[in-house]
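Only one protein chain is missing; all other protein chains are in place.
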Amino acid sequence: MVETITLGKSLNHGLRRALEDDAKVVIMGEDVGKLGGVFRITDGLQKDFGEDRVIDTPLAESGIVGTAIGLAIRGYRPVCEIQFDGFVFPAYNQIVAQVAKMFYRSLGNVRLPIVIRIPFGGGIGAVEHHSESPEALFAHIPGLKVVSCANSADAFMMIRQAVVSDDPVIFFEPKRRYWEKGEVDLDADLGQAFPLHKARITRAGTDATVLAYGPMVRTALDAASAAAEDGRNLEVIDLRTLSPLDMETVYASVKRTGRAVVVHEAPGNLGLGAELAARITEECFYSLEAPVLRVTGYDIPYPAARVEEDYLPDLDRVLDAVDRSFGW
Amino acid sequence: MVETITLGKSLNHGLRRALEDDAKVVIMGEDVGKLGGVFRITDGLQKDFGEDRVIDTPLAESGIVGTAIGLAIRGYRPVCEIQFDGFVFPAYNQIVAQVAKMFYRSLGNVRLPIVIRIPFGGGIGAVEHHSESPEALFAHIPGLKVVSCANSADAFMMIRQAVVSDDPVIFFEPKRRYWEKGEVDLDADLGQAFPLHKARITRAGTDATVLAYGPMVRTALDAASAAAEDGRNLEVIDLRTLSPLDMETVYASVKRTGRAVVVHEAPGNLGLGAELAARITEECFYSLEAPVLRVTGYDIPYPAARVEEDYLPDLDRVLDAVDRSFGW
Amino acid sequence: MANGEREAGAVPLPAPGGAEHPTPGGDAPAGGFVQLLTPDGERVDSVTTADGMTYSVDFTDEEYRKLYADLVTVRRLDAEATALQRQGELGIWASLLGQEAAQVGSGHALRKQDMAFPTYREHGVLYTRGIDPIMPFGLFRGVDQGGWDPNEYKFNTYTIVIGSQTLHATGYAMGITMDGKTGSPDGEAVIAYFGDGATSQGDVNEAFVWSGVFNAPIVFFCQNNQYAISEPLERQTRIPLYRRAAGYGFPGIRIDGNDVLATYAVTRAALDQARNGQGPSLIEAYTYRMGAHTSSDDPTRYRIASEVESWKAKDPIARVKAFLAKQQIADDTFFAEIDESAKKLALDLRERVLAMPDPQPVTMFDNVYPHGSPEVDGQRAEFERYHASFEGSDH
Partner (left out) sequence: MANGEREAGAVPLPAPGGAEHPTPGGDAPAGGFVQLLTPDGERVDSVTTADGMTYSVDFTDEEYRKLYADLVTVRRLDAEATALQRQGELGIWASLLGQEAAQVGSGHALRKQDMAFPTYREHGVLYTRGIDPIMPFGLFRGVDQGGWDPNEYKFNTYTIVIGSQTLHATGYAMGITMDGKTGSPDGEAVIAYFGDGATSQGDVNEAFVWSGVFNAPIVFFCQNNQYAISEPLERQTRIPLYRRAAGYGFPGIRIDGNDVLATYAVTRAALDQARNGQGPSLIEAYTYRMGAHTSSDDPTRYRIASEVESWKAKDPIARVKAFLAKQQIADDTFFAEIDESAKKLALDLRERVLAMPDPQPVTMFDNVYPHGSPEVDGQRAEFERYHASFEGSDH
């Protein structure tokens, strides 16, 4: 059954399926129960699956992840919700020192099939700590896998794939896209799903490659549409997986186009764009017509809501970078 | 008075000077008092300055940094010791959400002249969590400054510069170099010091630029000596400042040599090398004879002590990268 | 005051760390709390707790009227903010509705030299510090992130990450001791505000550890408004929160947080103990969040109307009004005047909020570092160049 639903609702459906498919799946977090989460991603799930499957936790992120680890050791598959990007840091120690390392430490004896869902990014006019993009802080950590969905269909499938994966997955949700709609096949089979750790060419093009993920995929697609009007044919890749990166898809594209622009909201310094630029340059050194350019948030704390539009990469800044690439 | 002392002792002297120069400077951390720290960097300081100036704290890193913030709001200049790299994560929330952002949040009203000292890196045969290189996780955060010293003279001056700076400074100490000796002018004046946020060309060369910091500077210098025997003249830059990066020094060098190799112990993925590669490529696109190459730790958790020598970049791997650069 | 000692208000309060006592009835929760003014406006002369502390207040009529005026004013300002948010003039608002007594009472208990560390909801405390109530509106309007000087106002910037400020407050309090500013009646003390939900955070418990170990001059003031967003108190603890303190070796006490007199008396005593060198204490102000968590919240999803109704009977302002009227400390003219002046203040606030200029985008590059940074400077320059390139176009 194909339905046109919001990205947020798709996640809700995906989580519901995950709960149905495996009795060991539990959802835990602040306000995920009766309230259904502040973004309603878990709406109705506690009602239907009970308080043991959808757990309203004490207000303590380290506790959420730390107890999820214990549950996982016992055979559960916890899906933790962090309420906002800026509130994941109290859990950072448990994530970096335990979630990421326990499989390694135990010589493969302990699997922690934990998913940590984080609504991330700006553009919703919020106060401090509610608009951050901390993905690089997780992608840098060996032992974690990091993904981000950009549309309803991916949201529905990727959250389910993350839950069935035995790897710990940090799952970044583009909060400002929660309300954007897309077609979702609610009967889609996990077995035939597009692999979780593969990037996808969302728009094929020939002149330059635009790399984006999460909330910036839409921005990149808009830029490509605008560029098309000017006769420039941009290829847009939705990275989907931030760690590991699917570089094969990226290299093949850049070798064809000769130009690459990376777009993300996180500060540029040591953001994903840095790694992509470094790898692309090494692999495609003789194919590049210009250096890989980055369109990112600035290296400042996320600013006040009334100026966030000037902080966030937008269509114009993407096009400007494409122009600069062509002018190199 | 110029003395030849270990890097660790130089830090001890520098901290002593900082305590002498400003009554508002306080040192706080686990075991920094009677014991003088597990590496003895604060040896003798509590005895001479008292328990109010050198504070043995409860075993809680978030508490160390969190209370340091309060002390700073009251006008103190806390120097926090984190016992080992792997134990900074419980404090990560306070560092990222508070230390880094309070000046911004308060529109410049609250300065937090806090120094957070972190012995980092491997090579000492330790168990898990005692050999990590988390510097990228701080350099990515706007609002923090991040530095690392590589020799005794810099250790003595840089720690003092960090303490007098009103910026919050994450101060990475190359723990495996604590016992290496170098000449230090113990009367050196802060006013004439080499600027804290400047890189230094430690060995001038013409054929390729090797960028390193902290413990890897010695490795890079050793590689340069070995290369010289083969007739290759490497330039070695000690970055010293990891955020902000001193790119002017780097660009000038790479434009001269046409080749760059970055060396660090941290995993390569999203390490400092990624950012350096991205920026160098953008700025020196037409000067580069080869892509910027990275010699780094692998993208795995820090391994067991008995194989760490195979994990850590060494002279041979640096030379191998230089060779690859020349063979591009 | 004409009231004699009255049993009803003196609900048995356990000694810090002691076993709970059954509640004799009335509006107190199991375990009791300190109450000096009942919901129907009866004064209780004094309350003596099981640990031998006696609490009372000795206000002049003028002071009573001032307290009332402040309660009414902060509620009115809060209502104005709620309206402004609904009208799209604020990005979000965290209402203090129902918590006026806890905030005004504790705020008045602070002496000039005391320092407060608020969460994001302490607009009432802010007001009692004599601070222009417009101050937090930069944050909620999205114009800045809460930009003021804590040391100028003795009131820290709002803290959004739950619990963090309790450690800052503890460190500040340690600094007071290091400065030799305790041990006398004009010593300094610190108050740290936080909610019931916050008590679950590691940081808050670490603040308890540190305060105990360093005997810090601090009062932990927990507004237990029964909810952390949608989660009721039982998700954070299975025993009353004030009892947490005993585990760290300092006193904990529960007060009727809807009683401005009890709040004042107990907070003042705790602060004075702290400034005198007797160390930390924890106050649990038992109150209720009458409105939504913030303007983004929909409380009908997780709590029933009758619960809210039952708390209306314990309104923190009505009881003061009843008391003032009964005691003829104030009359209808006074009440009308206060309503009027609060309204005026609110309308003035509204005007000034609407007049708040949007920041110049380029100012987002300000105040990243005290000593600046070449990267930020470079990006600012780049930003200006980029925007200049649109000049004359429709951007």
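Going in written order, the chains are labelled A, B and C, and every chain counts its residues from 1.
We take it that contacts are C-beta pairs under 8 Å (C-beta built on N, C-alpha and C of every residue); 3 or more make two chains touch, one makes a residue touch a chain.
This is a predicted model, so every value here is computed, not measured.
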{"item": "Touch partners, limited to displayed chains, of the chain removed from view", "value": "A, B, C"}
{"item": "Contact residue for the chain not shown (choose from B:G86, B:P119, B:P142 or B:P244)", "value": "B:G86"}
{"item": "Those residues of chain B which, in the complete complex, touch the missing chain", "value": "30-31, 33-36, 38, 56-60, 62-63, 86-87, 89-90, 125-129, 269, 298-301, 303-307, 310-311, 316-317, 320"}
{"item": "Interface with the undisplayed chain - residues on chain C", "value": "15, 17-19, 199-203, 205-206, 209, 212-213, 215, 234-239, 243-249"}
{"item": "Those residues of chain A which, in the complete complex, touch the missing chain", "value": "26, 52, 57-58, 60, 62-63, 65-76, 90, 93-94, 97-98, 101-111, 113, 142-143, 145, 165-167, 197, 243-247"}
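We take it that only the chains that are shown with their structure count from here on.
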{"item": "From chain B, the most remote chain by mean C-alpha position", "value": "C"}
{"item": "By mean Cα position, the chain sitting nearest the middle", "value": "A"}
{"item": "Interchain centroid distance [CA atoms averaged], chain B/chain C, Å", "value": "42"}
{"item": "Between chain A and chain C, centroid-to-centroid distance (C-alpha), Å", "value": "37"}
{"item": "Centroid distance [mean C-alpha coordinates] between chain B and chain A, Å", "value": "31"}
{"item": "Shared interface positions of chain C, touching two or more other chains", "value": "144-146, 161, 202-203, 368, 373, 375-376"}
{"item": "Touching two or more other chains - residue numbers and ranges from chain A", "value": "86, 89-90, 128-129, 269, 298-301"}
